[in-house]
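Moving on to chain A:
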Amino acid sequence: MTDPTFATRPDPARAAERDRDLKLLLAVLLALLGVTMTAIYALALNAGAAPRLADLALARVPQTGVDNPVTAVLLNYRAYDTLMELAVLLAALLGIWSLGPAPAGFQRSGPVLAGMVSWVVPLLIVAGGYMLWVGGYAPGGAFQAGALLGAAGVIVRLAGDPQAGLPGEAAQRWLLVLGVLVFTLVGLGLMLFGAGFLTYPPKLAKWLILLIESAATLAIGVALAAAYVGGRPTATSPLDPRPSAQPK
Partner candidate 1 sequence: MTQLVLLLLFDAVLLITLLGLALAAVLSPEPRRAVMLFIAFGLWLALVWARLHAPDVALAEAAIGAGLGGALMLAAARRAARARRQDAEAEP
Partner candidate 2 sequence: MSWDAIDSLLPVAIVLSSLLPGVFIFLVDEENHLLRTVLNLLGAVLKLALVGLLIWGVWLGQPIETRIDIAPGLTLVLSADALSVLFVTLSSVLWLITTVYAIGYLEHSPNRSRFFGFFSLCVSATVGIALAGNLITFVIFYELLTLATYPLVAHRGTPEATRGANIYLAYTLSGGLLLLVGAVWLRTLIGPVDFTVGGVLSGLPASMHGQLVAIFALLLAGLGVKAALVPLHGWLPQSMVAPAPVSSLLHAVAVVKAGAFGIVRVVYDVYGVELAYQLGLLGALGLLASFTIVYGSVMALAQDGLKARLAYSTVSQVSYIALGASLLGPVATIGGMVHLVHQGIMKITLFFCAGNYAETLGVHKVSQMDGVGRRMPLTTLAFTVGALGMIGIPPIAGFVSKWYLGLGGVTSGQYWVLLVLAASTLLNAGYFLPILYRAWFRPAPAEWPKEHHFGTRFETMGALLWPPVVTAVLCLLAGLLASAPFSPLEWAQLIAEREYGL
């Protein structure tokens, strides 16, 4: 990463000095910017439209099919954002895969960690399931649950499985797209039945959201674990029956 502003210069001593001066100047300028922005932010807070969306968002929660207001925003009011965010995760992973198989230099860890795996990983998976379920009415939800699944993958890989306990490539690919696919198909299905894209009928909202969240949890978990693996799956057994995030 060479930034043209900081390209190498001939005289090292003077260059270092100038470099320091430049960094300092930049720091002063940015500090000034920070102070200015804080003042402006204060103005925005004082003169701004105080409750903003809070009251409206909270008032509509009972019609969303979930009780946790954040989940209501994520999967109902602004479900479209969440759909695209899952696509971002997918894009990043596809980008990682396009760069080749996982980099070499994987190190098997000590026996302590390997011993931990047998009880930490199932715990993480159970916790993930719980987190998913609880997200409907308390802090938690698909992202946190998916993160726990991903963490289980990280631990499995640290304990010695280079593929982080993920299934074969074909299954991995389907799992990866599962989140966006279910989300999109639900949205399109609703559109087909006249409700409009991603417009849930209140009666079905709870179950549709749970369906989407379950698929998203799996996809997020697989994507995060696969991102940690850092490359295309090398073992190419097309239909590996192993469930996700299971230690060998």
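On how the list was made: all candidates are chains of the complex that A comes from, given by their letters.
Side notes on the structure shown:
One rule holds for everything that comes next: contacts are C-beta pairs under 8 Å (C-beta built on N, C-alpha and C of every residue); 3 or more make two chains touch, one makes a residue touch a chain; residues count from 1.
The shown structure was predicted, so the numbers you read here are calculated from the model rather than taken from an experiment.
Of 1 or 2, just one candidate touches chain A in this complex, namely 1.
By the touch rule above, chain A contacts candidate 1 in their complex via residues 68, 70-71, 103, 105, 131, 139-141, 143-144, 147-148, 150-151, 154, 224, 227-228, 230.
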